[in-house]
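One structure is given here, and the rest of the page talks about it.
The complex is shown incomplete by one protein chain, all other protein chains being positioned as in the whole.
By written order: A and B. Residues from 1 in each chain.
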């Protein structure tokens, strides 16, 4: 039942969530999950000019499972081009295997 | 010191957490972690009939590290069979290496 998939993870500033969700949607991905995150990056300053303090949860970690590696690369390239000049953020991939694909099925079938 | 392990990730509706924790426990896994998650799936509606709105954290992301791939598959199959007809959810695997196994040791030893 297992199906290879690529997991794209984007950790960035929370205020970008909606815009990134739109990029994910437009790329044809079928869903994502988002989790509040704190942390510290090497820039050590946020776009607000305030230092990043560990323990504050003003970042978001977004995960997308894509059928193809190409789709993950496309989403990451678009997010990076639009936001990572001005906002802190990182995008990385992991290999995964989807066991239950039910969420990937829309109301019109799989 | 590193020991190969399988990481099972289940993202689903928060109200299922306790029941899934029980399935994990009964399968013989020694622990799990759970994180609040928001997101959007392709079903685009939740079991409550309300559309999923990104930014609401009514999902949960559960992670289980299992010694064997078989245990991960068994947990995922059971969760899928019990819940994924009626609730949105996804289960996937990643390969991992456990560095510190102390948490896997109970009061009676490892």
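What we mean here is this: a contact is a pair of C-beta atoms (placed from the backbone, for glycine too) under 8 Å apart; a residue touches a chain by one contact, two chains touch by 3 or more.
What you are looking at is a predicted structure, and each value in this text was computed from that prediction instead of being measured.
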item: Contact set of subunit B toward the excluded chain (per top definition); value: 1-2, 5, 7, 17-18, 21, 25, 30-36, 65, 94-107
item: Interface with the unshown chain - residue positions in subunit A; value: 8-9, 11, 35-45, 54-55, 57, 59, 61, 73, 76-77, 79-80, 84-85, 88-95
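Everything that follows uses one rule, which is that only the chains that are shown with their structure count from here on.
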item: Centre-to-centre distance between subunit B and subunit A (centres being mean Cα positions), rounded to whole Å; value: 19
